[in-house]
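Dropping the structure in here first, questions after.
Only a single protein chain was left out; the remaining protein chains are all shown in position.
This part shows subunit A:
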Amino acid sequence: MRETEEDNEAEQQQEQEQETLLKPLHESLDAHPDDASLHFELGHSLWIQGGEAKEKAAEHFFISAKLNPQNGAAFKFLGHYYRRVSLDTQRSLKCYQRAVALNPDDSDSGEGLCDLLDEAGKETLEVAVCRDASDKSPRAFWAFRRLGYLQVHQKKWSEAVQSLQHAIRGYPTCADLWQALGIAYQRLGRFTAAIKSYGRAIELNETLVFAWVESGNIYLMLGSFKKGVEQFQQALKTSPQCVSAYYGLASGLLGLSKECLKLGAFKWGASLLKEAAEVATACICLVGNISCIWKLHGDTQLMYAKCYPWMGEGQNLEISREAYNASILSWKQTCSLAVTSARCSYQRALHLAPWQANIYSDIAISSDFVTSLSKTCGHDLSSWKLAEKMSVGALLLEGYNYEFWLALGYLSDYSALKQHAIIRGLQLDISSAVAWSYLGRLYRKEGEEKLARQAFDCARSIDPALALPWAGMAANFDTRESAPDEAFESCLRAVQILPLAEFQIGLAKLALLNGHLSSLQVFGAIQLAVQRAPHYPETHNLNGLVYEARKDYLSAATSYRIASHAINASSGSVPYSQIRDISINLARSLAMAGYAVDALCECEKLKKEGMLDGRGLQIYAFSLWQLGKNDLALSVVRNLAASVSTMEQISVSTPVSFICRLLYHISGLDAAITSILKMPKELFQSSKVSFIVSAIHALDRCNRLKPVVLSSCTFLTSYEEITEMHFLIALGKLVEDGSKYGLGFQSGVSHLKRTLHIYPNSSLIRNLLGYLLLSSNELSSIHVATRCCKLNPFDLPSHQGLKLSSDILGAGAVACYAVGNSSPKLSFPTCPNQCLNEPGAIRHLQKYLHQQPWSCNARYLLILNYLQKAREERFPHHLCVMLERLISVALSNKLYSKTDTSYQYQKFQLLLCASEISLQCRNVINCISHAKKASKIELADCYLFFAHLLLCRVHAMKGELLNLQREYAKCLELKTGFHIGWICLKLIKSQHKLQIDSNFLDFCFEECSKEGANSRNMWVAIFKLVRSLISIRDWDFLSAEEFLAEACSLVGDESCFYLCHGAVCMELARQRPGLHFLSLAQKSIAKAQKNSRIPLPLTSVLMAQAEGSLGSREKWARCLRLEWFTWPPEMRPAELFFQMHLLAKNLNDSSDSLSNVEFCQSPQRWVLRAIHTNPSCLRYWKVLQVLVE
């Protein structure tokens, strides 16, 4: 109650307020009763008040209009009044007309006028009014809008576009306008513009289902099904009952799935189709009497039946026949259920719209499919085939449609009718590629190869994107007109265009003929074929062959087994040879996959059925041998050998090489050779056998097989075969000329060098040559090895030959101590053979590792090279850290847990590297642990020696003499065949004064240098050098000189020895006056200078001293000057500056060669620089003092 009271009060208040508002107006109107604007104002106020006041307002408006007939607003309100209050349409119309005429921009009156006209159904008048207004004022947007809508309604699309565009300028946020513009654009065929307009409309108003649906339709029309599907889904979100959105969604999904099928993604396509069928069903639930929805449903179901893939559940070897049959059955059932449902849907569509010809055609196609699936013609009322009859039905309704003729041509059984129908189709549309290709197919079936070719050619030239003509061309290769390769290419194209099982099987067959079985395209094709044609044994057989070509024997065996199940399921009519082929294939792949027992089983089954031929016997023997039944295997081999004589010449090579190999494996080399010698010569007339015989020959030292090999070698023809044979011969030479110390590398190398001269391109030969050179333990050949390998950037591991060129490069690089140092900063390598690209080795190995991160060999070699580099640079910290990380990564590789010797050796080396790095970083504990780990690896003693050597070093460093002695003794006990080991041991021994049987060590060294004649001198010389160093340490320069002189005489071209000898001689000359040692020193130093590739520091200064002592001042000066340049600028020692001061001072007066180095500064400055470099030397200070004074 109170509330209403309050309300009443509020109303009263309002009224009072309004009255107070109106009061002045009334008053002024009283004062000026002829003022039109006052009347209007009052009327307006009253109009706003509403209710009964409107009557009064109308009166005032009326007066106002009368007084001022130019006031459009008055007429507008009058119009409103007549229209809404007094319901006088005629007057209202007139008032509105007047208002619009006065002010064309007045949208209220305009809309009112048009609404009235619209209600009266006067469309033409409405258009005229709008056009009038829009002509009068460009700002009459209401008129443009109205006009646009009307034009859309009248289907005047291009005019509508203009009006709507203009209207949109006035109402840019009006979604309906955008939508109307979209329709107009769409009808004009400007689809992109239409999509944009619809998009804008949707942006403004998300609930515009029409815009969603239409833009989806446009997307479908443009072929972007994905986008279309999204649009329809959006539409359905807004309006879940929208039939056209459902229809669009289903057809979008159908289109999408067709795209999938074209790609061969059957499962994906099937899932999309399932979804599409569900959508179509949902749509049918909404409206069941639209024939096109039923047709769409039928289409999805038919497509589903066509693409539903067979999934061999859990494909393993043990797949039983029952399981296979069940899975085939369920697959077939799914397909036939789908196609039956498709036919039902088509029938419903036809029942709803029997006048639509294309549905007859659809029923025809689905009926044909049903028959092909069920294989039974069923209960017929007549002999007329249903599919044929229904396609005639389509033709009766639309005889001018060539597609129906084609359908009839496709479905008919009678070739005459077929031909007639196709030709009729061609008459209606001569440029139909499909018709031409059907014609080609028909002619091919009739045996008219030439006509078929022409038809296919025609089809192909009209539409190259049609699969059938390509397949037809491929199938035509029987006519010997096209090469098999061309046929394969054609078929491949057909398969790529259309993933049809028939094409795919054909492709695999052609690949079998051409040897393309391992190609990935064939693999992909046959995989798809298995999904769509799982009931043909041939599919699985070909699938198995493809697997076998890819060396996946287990999968191959599975496929063959399925193939044999398929034969059993297919109820006879499979040719005998195919059954045998599949069984043999199965046995072979089983044997290859390592299932010898199963393979044997298969073979015995074959034997029982008498189907065991030459191929079968091989597998039989092979699996027997694998199972260890050697005697049985031999007897089978005998059978095989007996059957060989009856075979044709071409196919004989495989069994013969098999026999040779098996004999070798079972009875050994000698028995194999004697059997080979017994065999008739003409059996060896092929490259395949030639390789086997040559390999056996290579292992034989007695050369018994030489005549056989020589005769069979003539059958090698291709470049690859010949180089491979040379490879084999080189390996044979290694065996043949080997001694008890090792293989005959030299003869192998020389053979390879000759071969390389003939075949300089063969990387196989090059790599083997490099490998042999590296293995031959020759000092100089290491560098040759790295140079003879060809490094190609894409060095793929083809498993051809023994080593990759990258491996050889890495190993070669690490074999030389001068590894990563091109600029002599830290060391001055005197290796005369130093390769120019040594630092490139590390870079190359990094590339190698980057290319094949899985290759532990690459990592291993990189680590070794880095270790060399680190050693050369005196183990800088950053290199040590990096090496530690590299090694820990390398060691974590699982391969190193294998017991394979090569891997164990690599592991050993890596552990030693790690230990060495720890040693250099003074990390004793790690060092010892790594070394101990290394010493526990099961390797030959000669390697383990080095682990203990390292332990010696670490104990020596720590000064633990007892441990040192123990390890030292262990070293002596293990012994090694490597010189360097003994040399290091000798050094350690002398450094730490270990007095244990000193002669034993020398003896061991002598022992080991007996082997390997070529590098022996070098090692002995080094040993002498070490001994001389020991003598120098004992201040016994005379014996040191002797050792060094011997070393120099052993190795003529190593400047290091000469330098040492020269230095020792100088010292001796200093100790005891006389020219003897001086001249010796001079000679040695001169040789050192001559032999060194780079100017060695200290040689020149020593030379200068020698020359100076011999009295030649000029030569002294020249040599000293040379010395200046041998040092890198940042490494020049103080003494060098000091010497330069001497040079500058002495030659101060003779100013003949002012350009010399020493004159760039005064002697005083030279001394200052010397002091600056080494301030601790008193000598310099003294000289400076003298100079200053």
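The working rule: contacts are C-beta pairs under 8 Å (C-beta built on N, C-alpha and C of every residue); 3 or more make two chains touch, one makes a residue touch a chain; residues count from 1.
The rule is short, and it goes like this: contacts and distances are computed from a predicted model.
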Hidden chain of the complex, named as in its UniProt record, picked from "WD repeat-containing protein", "Phosphatidylinositol N-acetylglucosaminyltransferase GPI3 subunit", "Elongator complex protein 6" or "BING4 C-terminal domain-containing protein": "WD repeat-containing protein"
Touching residue (missing chain; options A:Leu125, A:Ala282 or A:Cys344): A:Cys344
Hidden partner chain, touching residue among A:Ile365, A:Met390 or A:Ile422: A:Met390
Touch with the omitted chain, as defined above, among A:Thr89, A:Thr173 or A:Asn289: A:Asn289
Contact set of subunit A toward the excluded chain (per top definition): 288-289, 343-344, 347-348, 350-351, 354-357, 360, 363, 367, 378-382, 384, 386, 389-390, 392-394, 396-400
